[in-house]
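Take this structure, written in structure tokens, and hold onto it; I'll ask about it next.
Missing here: one protein chain of the complex. Every other protein chain is in place.
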């Protein structure tokens, strides 16, 4: 199987489940500065996780219809991660690769502004959807920007994040999932943590010139299909410092930060949205990885013990909080 | 007359007239991020300049009731500039100084949150009000901040300016007015422009450790009592860059900037509010003037011809636009 | 000929000619914060443009040996622009494409840290070099960084730019050159200026997820092979504001800025290095273009007449200054 470099163009959108849809939408519009771009009514919506209504949200710089879907459910967590391919042919190639690798999927056409999606899962069970057809956003008059190279006026409310930047999946087996991204979808691994036992505890992968688009982090609970966080990129580090002030004054819970990650050097702030999902605000400070032969960088346990770039110790909840929440393993 | 250094504590608030009160209020809340803190109904409000309703506005860091009053009137311009004294005795000393210098004034008690004000004018006719009694602001629950050393939660809308920073008066005779500030009110002059003819064309003065609180700029039209601009300070330069983006996307007219002034080194952006008054967003980038014997710095015509700090040429309208608007002088 | 998307990985390095090599090197190290990484002695170095010594410089985030070559010559201007391919096969495909399109080239191996380069020219005569083999930089002890995902310690001197960002070529015929980049090298056009006459006066193109890597701007003088500017990206906009302060205090000439371009939205500052070449400091403020089907955005003359994003008028010398300098056309 040839490495399918370039068939996945970029992360398209992510779906979050939330037990309090209204509060989660308010967080996204008031705090993040996202814009609601439509909603759909849920189906059966049964007690044990059946989905309720969905609300579609976008950043001011999204060229597509949306980059976030919030869906009512009894527990928080990650739904679909949608990846846009670079062409219809690239989509067909990736579908073929999924199926050649033993995967299965189904075609759906259930999102506004998006054509047919091929829905499958990574080995850990996180739903991935691949698609090509996507309608360019055209702003209504009230949201028209001054500059024609920007899809929408910059929001004057909240942080005003620029884009959905990446998704960090918790997974029982990091390596198996990273290899799915690499071998089946064509991601390039850029950095990883390898424990002294030799096991890969986290890996960062990219489809673009950004240094990462998806991350797998070992789920100490052993559960599958859980989310560590999704991240939105801001224009500047100052946006993140301002966000921290807005957070404390509007009751948004800050878990850790602002600080700079040693791995990937991202400037970060972690908060929880009212549904319980962890959200990162991140800024790459212009760092990009262009080298086509970029060597996978490995961090050891000893190196990780030094904490973040400027010395902040990694907060304990970072190793335990994920969505949906699960009881920690005995002895954990 | 002893130099009354220290009797004026700081600029308290400014009053702007506007022919479109609703639009001016919307600009202040949506763009500047000010908060409305009450309003009063106007009096007779006659045709030629009689005042209409007033709206009181505050920044999140104002400890007083308000720092801006918007008052409906047929033409834009500056109303009262209110200066808080450092004590009741300081107030009485300044009133005495005004009257000893041949000035007149009246005592009024017509603003919410403020005690009695002594209202007089500078030689050019700009109304100045001196006061001591001022009620500390207590935020309602919805605006309560996280930190007890901050009067109000940081707004998540608009620029979120920190304070009314200074007022720049147009004046027919700069020197006479500057001397009023120095000799009668106790301001210290920090910088000035002196033309080759020897005439002082502008002077910057301060009551505080900020490098300026009031400015007089020569009014080429020869009119009296006009306003060049009032300025609000932002927390950071990044706030001003963000403000410029918000301005173009929300239809706020940018006159010039962002750039850095050579004089006083302030980072600036000039916009017009919908009533026609010029508003500066400024950031001092931590610069303060502590020297008690700071020597007045004089800029020559040749030095001014170099433009702003980084080379931007001073925009033509900067020399002509003031409020209320007047016909330019013949040959001007 | 299939569009060769992806064969060019990124801009590798640029060569500038300078009549004052020592001063240009000092500008790069003291002001830009670049690091010298070796030099070579020139060849014959004759009077009319023969090359003298070369100095190789790098940013702290360059994974390759260098991203800038300064070469002594009697007049300033652009020498070689080197583009790294994504593989050896990609290099061979691009060489084949050049020759199928009627171009010619030669193989050289004349730069430290770089393998063989295929040197050809664009239609306007600007030298382009394609290469694959490149040695990863290993910092000496004194320049070792704290984080293993960064090639070199951050300089504590000057601006500390992150990367060579793009090159803006002056060209007699913009469209012919842009089509060379698109059809032969595989660039994607993202934005352009089209005059009312229908002629394309400038086009921005990219090989990466950055919104542009190379630009062609019409040379009003009709000369060929000239440079408008090369640009280095900073980490933040604040770096550019700090750079402007450093510039005025160290005698670096600022041509225009800081401000924000309407086209591509880049935050910019233009200076001249002592050899006479225009250098841009730029910051994209996290903006990237991921859409694989991004539609070429066209700006009209009327739109360009509005000036830059926040209203700054385009400075006159922007239309006339290029290197090497030429006499302006009669009537220009």
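So that you can tell them apart, the chains are marked A, B and C in the order they are listed, and the count of residues begins at 1 in each.
Please note the rule applied: a contact is a pair of C-beta atoms (placed from the backbone, for glycine too) under 8 Å apart; a residue touches a chain by one contact, two chains touch by 3 or more.
Since the model is a prediction, treat every value here as computed from it, not as a measurement.
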Thinking of the whole complex, not just what is shown, which of A:54, A:121, A:217 or A:256 touches the missing chain?
-> A:256
On subunit B, residues whose C-beta touches the chain left out of the figure | 5-6, 9-10, 61, 63, 84-87, 136, 146-150, 162-163, 191, 208-210, 233-238, 262-265, 283-288, 290-292, 294-295, 297, 299, 303, 309
Going by the touch rule given at the top, which residues of subunit C touch the chain that is not shown?
-> 30-31, 145-147, 153-154, 156-158, 160, 236, 238-239, 242, 245-246, 248-250
Per the touch rule stated above, subunit A touches the missing chain via residues 237-238, 241, 244-245, 247-248, 254-260, 267, 269, 309-312
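In this section, only the chains that are shown with their structure count from here on.
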Averaging each chain's C-alpha atoms to get its centre, pick out the one most distant from subunit C.
-> B
Dist(centroid_CA(subunit A), centroid_CA(subunit C)) in Å evaluates to 33
Numbers and ranges of subunit C residues touching at least 2 other chains | 237-238, 309
